[in-house]
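Here the complex is missing one protein chain, while the rest keep their positions.
After this line comes subunit A, so read on.
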Amino acid sequence: MAKLSDFRVRVEDALANEEVRGNFRKAMDGLMSRRLDQFPDEAELERLRTQAMAIRSNSLDNLPDLLEKLETNLTKNGIQVHWAETVEEANQHVLAIMNKHNAKSMIKGKSMVSEEMGLNHFMEELGIECLESDLGEFIIQLDGEMPSHIIMPAIHKNKRQIAKLFQEKFPDIPYTEDVDELTQTARKILREKFFNAPVGLSGVNFAVAETGTLCLVENEGNGRMSTTVPPVHIAVTGIEKVVEKLSDVPPLMSILTRSATAQPITTYVNMISSPRKEGEMDGPKEVHLVLLDNGRSNIYSDPELLATLRCIRCGACINHCPVYVRVGGHSYGTVYPGPIGTVLEPQKDGLKAHGELAQASSLCGACGEVCPVRIPLPSLINRLRYEGVRQDQSSTKDSGSRRKTAEALTWKGWSFAAQHPLIYNTGASAAASFRKLMPSKMGAWTRVRTAPPIAAKTLHQQLKAKGIDNE
């Protein structure tokens, strides 16, 4: 038997872990039903989805112009802009800012782009501490884990597991499974860190070209803390996050928070347009924005795959994915899990590395139905399956690399037979006649399942018997 890929090994482990599966099931069921409650009027939801798609499409249509405009306006406002083609370059920008201020630590608000950059790992190798301040990120950082969900990074853990983790890491604090008490423990520890941190780092939800404004949504206040208390604020984001006008923000915000966590709005919407001005009493004296490409401009060049860049990172596709809920976020082995990860990661890192994810989909279509910006995720997953084995229409890295000769020949044969009725019917009848000879074990599928028996009569024969002509 062929050796299982790392992905399949992780999936098998995850499927066998009932506790973690239970944690995901409970969380995703709750998220799906609460999201639905936020959109009682279906027509209004569909209108808002079209509007959000139009806003994001407009951003992408004019992306280079808007990025230049964004840079001009941010610079005018006193925010320093840095461009990075690769994650290495982005990390170097952050490092240079850290070094300039002789900073040995940073406090972080939630940022998936910083995960993409592997920023924590990069900095820690150089002796610079990166402390996550979002409660979920704080928890998984304690346990040395990666986020298992882009919005709720510690969703794979239940409170008993978190209580045990806190007991192990903070032995002086009495053991508790009370969520309020666990939260207060994190508050106490992190307040001191906000107080002392020389640099705060955050992501960006939307960057407004028209006004040079960085918008961040959050519930905890750690985002505001990270971007207000330390004397230096570094924001990192992907080049696709720009929108043209300030009036583009409210509709996107409205569908983002409802799709993500079923909230009409998050506790805080934080709009930053400049560092501390003369006479102001607080806020960072320096604000930097690192704009990361990391493959995005390549995705941009394909008219179909371009839709990937509309994503506003709400996580609704993840919450509704029947595969994600079963295998969990860590199985994917990527920064972004679920349907959006399945589409984005192979385009970012190549089909050799992550093309297999496209196979882990039932193409049920739920992700495409809930996407607030109408990304046709199922079609894109299909497209990446195609690209994995064909090179003829692709700009995606490693296209064709997943092609297997035996598989390709099988499909070629099938395709030939399907075009030649005589061969097809002879083959089908033969399969029906000799069905007893079919082995009960046939590779991976039958390892954990019973092989379905072949019918005694072919479909054509059965229909003919009913008097239905195949012409």
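Here is the rule we go by: contacts are C-beta pairs under 8 Å (C-beta built on N, C-alpha and C of every residue); 3 or more make two chains touch, one makes a residue touch a chain; residues count from 1.
By our rule, contacts and distances are computed from a predicted model.
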Per UniProt record, name of the chain withheld from view ["DMSO reductase anchor subunit", "Lactate utilization protein", "RNA polymerase sigma factor" or "Permease"]:
"Lactate utilization protein"
Thinking of the whole complex, not just what is shown, which of A:Leu4, A:Leu36, A:Leu126 or A:Met271 touches the missing chain?
A:Met271
Looking beyond the chains shown, say which of A:Gly221, A:Pro376 or A:Gly427 touches the absent one.
A:Gly221
Absent-chain contact - pick from A:Val87, A:Leu182 or A:Leu289:
A:Leu182
In the full complex, which of A:Asp293, A:Glu345 or A:Asp398 touches the chain missing from this view?
A:Asp293
Candidate in contact with the missing chain, chosen from A:Glu12, A:Glu85 or A:Asp349
A:Glu85
In the full complex, which residues of subunit A touch the absent chain?
23, 26-27, 30-31, 47, 50-51, 53-55, 57-58, 60-61, 63-64, 67-68, 71, 82-85, 89, 93, 133-136, 139, 152-155, 157-159, 162, 179-180, 182-184, 186-187, 190-191, 194-195, 210-213, 219-222, 224-225, 228-229, 231, 239, 245-251, 253-254, 261, 264-277, 279-283, 291, 293, 297-298, 300-301, 303, 306
